[in-house]
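Accompanying notes for the structure given below.
What you see is the complex with one protein chain gone and the rest in place.
Chains: A and B, in written order; residue numbering restarts at 1 for each.
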Amino acid sequence: MSDSTHAAHTDGEHNPYVAHHFDNMGQQAGAAKLGMWLFLATELLMFSGLFLAYFICRMWYPDMVLGAHEYLSKTAGGINTCVLLFSSWTMAMAVRSAQVGKPGSKEDAAKIKKYLLLTLLCAGVFLVVKYFEYSAKFEHGMLPGKFYTAHLHGYEIEGLPHIFFGIYFIMTGLHGVHVLVGMGIMIWIYLRASRGEFSHQNYAGVENTGLYWHLVDLVWIFLFPLLYLVK
Amino acid sequence: MSEQPASYDLENPSEPNFYKAQKGLKSWLFTVDHKRLGVMYLASVILFFFVAGFLAIALRTELLTPAQDFVSASTYNQLFTLHGAIMTFLFIIPATPGALGNFLLPLMLGAKDVAFPRLNLLSFWIYSAAAVMLLCTLVLGGLDTGWTFYTPYSTSTGTAAGLAALGVFVAGFSSILTGLNFVVTVHRMRAPGQTWDRMPLFVWAIYATAVIQILATPVLAITVLLVFIERFLGIGIFDPAMGGDPVLFQHFFWFYSHPAVYIMILPGFGIISEILTVHSRKHVFGYKAIALSSVAIAIISFLVWGHHLFVSGQSELVGVIFSFLTFAVAVPTAIKVFSWVATLYGGSIVYNTPMWYGLMFLWTFTIGGVTGLYLSTISVDVHLHDTYFVVAHFHYVMMGGLVIAFIGGVFHWWPKITGRFYHEASGKLGALLVFIGFNVTFGTQFFLGHQGMPRRYFAYLPEYTTMHQISTVGSYILASGLLIAGFSLAMAFRKSAPKAGSNPWGAVSLEWKTSSPPIEHNFHDTPHVTGSPYDFPEIDKSGRTH
Partner (left out) sequence: MSAQAYLKGKEIENPVEVHHHVAPVSLYVIILMALFGLTGLTYAVSFANLGPLSLPVAMAVAALKASLVVAFFMHLKDDDRYNLFVFLGTLIFIGIFFGFTLFDMQARDALNDEQRTFVRAEDERNAGNSPAVGISNDPARLAAWEAKHGSHDEGAEGEHAEGAEGEHAEGDKAEGEH
């Protein structure tokens, strides 16, 4: 691992990407990153409410949760986990490519774009798998709350499974919305990369997108065992 | 203390001030200048304060007699709900950070702007959207859940609780973005020499507030989102009929809302620290204690939310723990009050309007805080919960604390914001009427609550008539005081109002080291800070231990 300080970096005045109210790129990038981490903190806290609801539901109705979770597809969940983990890697590689990229270099920009595209692709695969999972649940009436009809379709799950499926849909749904938003951001960053904006002089945009995307991955790392696997 | 190159004439700046730097409606709606955003927040929060205040007067008028006279029971419910919701989510929470914080924070730090100016603009737009949503509930069925949205009523009522929940959800994002922006600004944007122990106490307070905004508001967001979903899908987390538990909702809600009361009051503490020192010409007593107690309050405020659930069916053990921790909040709060009083001691106090509000705050806030201790004693709260005692308590802290500090702050910084002086005599008259009116209105409510008058009722037993009538008359005095205060401020817009100059109070912190109103980029030359913001020139340095 190397600590690198590029010469071009040291002169804030010559870096065209520094906004007027900052003194230099170090200050600007540091601010952007701290801002992103604070935003991630709020995301974690927001999801924590749903995780807490899950744990409490589990505490109230342990047998129901065990019965209901059997109906989720471990395979689909597992595939999606691997897809997301891989996308986290491609994202980390995109950030790295920006960190070592030379300003104005076409090849370096192409590298960033390649990894971003791969990440986007993974996000797409994730959503497609999710779509098939959701439609299976819809078909069997395993829906949240008052829309739950699986018992009329002949699925006997003891207790109040509409709570479990409610929590399942809210958690994965909110997570899915984050995936969608992430895709939107990546497209935007991709366009900026095409314009050759990113290099070691200026990579905070790619880095922050990366941080966001890893958070989406983090949430799923916990969702997967809790919803799909745990007995 | 700070040094400025002497060459630049602050009284006759060569650059136009930020109002004149750009023209047209668009230059306001799409501005990224923190000062313009501050002014727009100020206008909005004052507007909502008057809207919600008007509703309050309607409520008090209904309570003139024991019977139901002007409004029906359900209208009364909608009135107090909207009053509470607007006051909390559209006035108090955004008021000080959004208006004064935006305007002053970068100036006090010596920065050109906040760290993320565009995010700042977005935050204002989101706030406006939330305001529209909350006001739309008025025409789309009203809202009668109380500002607390307790389930299962909020998940089953036929009124527009869903839209209101979404409005609060949206308002939360505005608050989060403001907080995030301020934390980064304080960490990254300080001028040369502006170290942590040289920051004005207002900045410390806003910083602590911002930390709470970031940590607590996301939980509010998910809570109201769950209420919304529970309402339309009935998933059964909060609704007992579907297998949920309303007490769980209360945990979720108060995990945010208790820290939120400190989002409301902490910036007020910051304002008071500035007013009391500047107008008593004395170095603040216990700078470190005041600064760090803000942070301590921010942290402890997350450990006490259960005091709102003492009689909700929370387990006794948890209740006792929460009761004990609630007492702990009083310690850093008291440290502040003692430090303020010690700051005044021996100072050369100038009795002008901001100072009047500052002194008023010490009185009203202390009463509010001390009655909080009564309420945190479980055995007492069993009797006082959901009575007018609680109403009086939180009005003493929210109105008597934050609102009074906020008005004082607006008077204090008015010369900076407008470049001209308010009208002193009417300012003082307004302050006097606010003080009398406030104590008459809410002081009586302690007695009402103690005698057993429950809150949120449109009618009452005849025994309570006298007290209620005194309280209503008090509210009229209070309202007239507020109108006169507004008049005094408006007098600064006259052409003939006296010009304030860059530093009318002889203060030392950086916001006074630029012209009034400030130029677009705040400072002509980046200021260099060399000392404490409370080293007033006339203080004999040899006699002071720092």
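The working rule: a residue touches a chain if its C-beta (ideal position, glycine included) is under 8 Å from a C-beta of that chain, and two chains touch if they have at least 3 such contacts.
The model shown is predicted, which means the values in this text are computed figures rather than measured ones.
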{"item": "Residue touching the undisplayed chain, where the options are B:G313, B:G346 or B:G506", "value": "B:G313"}
{"item": "Full-complex contact with the absent chain, from B:P66, B:P192 or B:G286", "value": "B:P192"}
{"item": "Touching the absent chain when the full complex is considered, from B:V224, B:L248, B:I265 or B:A431", "value": "B:L248"}
{"item": "Full-complex contact with the absent chain, from B:G84, B:P152, B:G172 or B:G481", "value": "B:P152"}
{"item": "Of A:A19, A:A92, A:L121 or A:A136, the residue in touch with the unshown chain", "value": "A:A92"}
{"item": "Those residues of subunit B which, in the complete complex, touch the missing chain", "value": "152, 156-158, 187-188, 190-196, 198, 215, 219, 234, 236, 239-243, 245, 247-248, 251-252, 255, 302-303, 305-306, 309, 313-318, 322, 526, 529"}
{"item": "Subunit A, residues in touch with the chain not shown (by the definition above)", "value": "1-5, 9-13, 23-27, 29-30, 33-34, 37-38, 40-41, 44-45, 48-49, 51-52, 55-56, 59-61, 74, 78, 81-82, 85-86, 88-89, 91-93, 96, 99-100, 141, 143, 145-152, 154, 159-162, 200, 203, 210-211, 214, 217-218, 221-222, 224-226, 229-231"}
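Going forward, only the chains that are shown with their structure count from here on.
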{"item": "Geometric centre distance via CA averages, subunit B-subunit A, whole Å", "value": "35"}
{"item": "Subunit A partner contacts - residues on subunit B that touch it in the complex", "value": "111-113, 115-117, 119, 176, 180-181, 183-184, 187-189, 214-215, 217-219, 221-223, 226, 229-230, 233-237, 242-245, 248, 252, 521"}
{"item": "Residue ranges of subunit A in contact with subunit B within the complex", "value": "20-21, 27, 30-31, 34-35, 38-39, 41-50, 52-53, 56-57, 60-61, 144-147, 160, 162-163, 166-167, 170"}
